[in-house]
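Note that this is a trimmed complex: some chains were dropped, and none of the rest were shifted.
Each chain carries a letter (A, B and C) given by its place in the written order, and its residues are counted from 1.
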């Protein structure tokens, strides 16, 4: 990947386009996973940043940007409170807004997410809202000062992949912010496809945490994301509507030989 | 990728699982594409190996295994004749059988392919038949001495992807030979998916040749194939039938904080 | 179809589960299409109800429930204004809320749609909001007094089908209101699939209007919707994860014969 293809968010520059979620790993696996995934951003729930003796923060390598999330918030008010607490605890200005009031499908509440984004962007946070991929809401989030949008591919933890493909594509076309696909991505090929479509980055957590070999799956995601990005930059070939097209000289060979 | 994960075909050992087709490149681009793709096997139509002044063979790096194909053959007899000619010309023992009598969809003739495989395997060739992914024929090809099978994903040159997904999966389950997906793969994500399913390797030609930036797309395919292989070896996580599954501690956070 | 399987909305009972949009037909075709589709509800933009000499209302058969929509509204205020005007013009109490501020993809504005729903439900309208299939918003619409929800399958007029399949399924599971798939359905098979999933009804307009033979396509949609409903009521058979299952006695036949 050319080093001049960088992702800029909140004044920082990233060469990695894979974001690792930390929610389901044992502490011992996190640094291994971060290293294999080449991740420069790692999300974590605030509670995990703050658990006394064996602090998860100790397991995150130097130079990785922490992206605390507001997991556990059921409305804008709670999300704002968690964000402020994260900053006080030294987690920095980046915040992933996650407001969920649906306990079965864990789908984000776009309305409350928008409210929290407005408040926190004004307070100088680098706000990265997790969202249901609704174009109108994405426009409002941009107006409200979001630094990126993080639409879901499928319900959190489902490993179902790009169920929102059509609408992620619309967001990429229409929204002038980095579009980071977050939630539901279950296989490296799905992360690769999102990147081919023009996503700025992909986040995964459960896909890696539920794999048989966590560090190896982290490495697989890294390469798949890089592959998809390179393909996007290279420009995809056309797809035929019908028929085939010879890739080798098919006719006349034997006559001429 | 662990160096002990190798692909063995015809007594040779390959660490790359991406096979490059050469049919559509200008000569100047081939060495660049081979290098970027990390390919250790490259297919080419015999006519391209034999065109006087600017010989394509001069553009293929050292150490790459040549896989001449029988492109142009319309039946087993012609395929056998081309294979023998390739060996005489110094192209080695590897031969990709390609018998096509359908000029619109360019679909392989499984029956003639089987006949050619029987003959050429007995003559000591390392026979890699391009085939329509029919389980019964795959079994017959194995009995006939094929060194691998190369089922199509979609019509040649179509870039349509894994249209035969269900049946490629059956071949991988049932056939004790390397299954190499050949034809139709149009995007790195599709190559990655084939590898996640357990394919031994993937071949692409048109997807790279029709890309905007050929070397960059070659590099993308390399990484995607490596990603898919790593994911297969790592073991995929489960996919939820319904609902979501929290990846972070969602409940009780605020009460406890 | 058993006559006791009825769809109830706003105190009325319908035996048809196909809703016809009138936006793209010439007047002469509407009554033919309604008859062939067996539709008991037909939507129309208010402007079409109100154009002097050749009034579309004259072309709608007796006994069909008119569902005026607020097409043209860019916010809740405009939608409310159109709804009230429709009632004044004698179009009845049914109203389909359609608030669109995105002129390229024509995606509904869920926030404004919710506001309009709250106001109009209080005024005694039978409110049927066209919506982007967001579970949290669907819950809010129900709370606000919606009589049904009308999530889209794909952008209006695209004929792309059930791109929101995963999320329509979630709405059907979770929302205790008739879920009517509206927009994007391009083929009878897609309408059938939506019904198999448990949708209460399907609406189509462009799929019929752009067909070669409008009355015949209307008849096709009618049967497809009835087929899907019957299948849903019958209960689908299981899908095998792997392998096949003999449907006839395969073994031992010849020995015994």
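Note that a residue touches a chain if its C-beta (ideal position, glycine included) is under 8 Å from a C-beta of that chain, and two chains touch if they have at least 3 such contacts.
All figures in this text were calculated on a predicted structure; none of them were measured in a lab.
*Asks:* When 3 copies appear, how many make the full set?
*Replies:* 4
In this section, only the chains that are shown with their structure count from here on.
*Asks:* Please compute the angle of the rotation superposing subunit A on subunit C (C-alpha atoms), rounded to a multiple of 5 degrees.
*Replies:* Fitting subunit A to subunit C on C-alpha positions yields an angle of 180 degrees.
*Asks:* For subunit A versus subunit C, what separation do you get between their C-alpha means, in angstrom?
*Replies:* Taking the average C-alpha coordinate of subunit A and of subunit C, the gap between them is 34 Å.
*Asks:* Indicate the whole-number Å distance between the mean C-alpha point of subunit B and the mean C-alpha point of subunit C.
*Replies:* Their C-alpha centroids are separated by 45 Å.
*Asks:* Could you check subunit A for residues that touch two or more other chains and list them?
*Replies:* 104-105, 107, 155, 160
*Asks:* Across the complex, what residues on subunit B touch subunit A?
*Replies:* Listed in rising order, the residues of subunit B that touch subunit A are 21, 23-24, 44-48, 69, 71-73, 78, 81-82, 85, 98, 100, 103-107, 155-160, 186-190, 192-193, 196, 205-214, 216-217, 219-224, 226-228, 230-231, 233-240, 243-254, 256-257.
*Asks:* Which subunit A residues qualify as touching subunit C in the complex?
*Replies:* Within the complex, subunit A contacts subunit C at residues 101-102, 104-105, 107-111, 132, 134-137, 139-140, 154-155, 160, 163-167, 170, 174.
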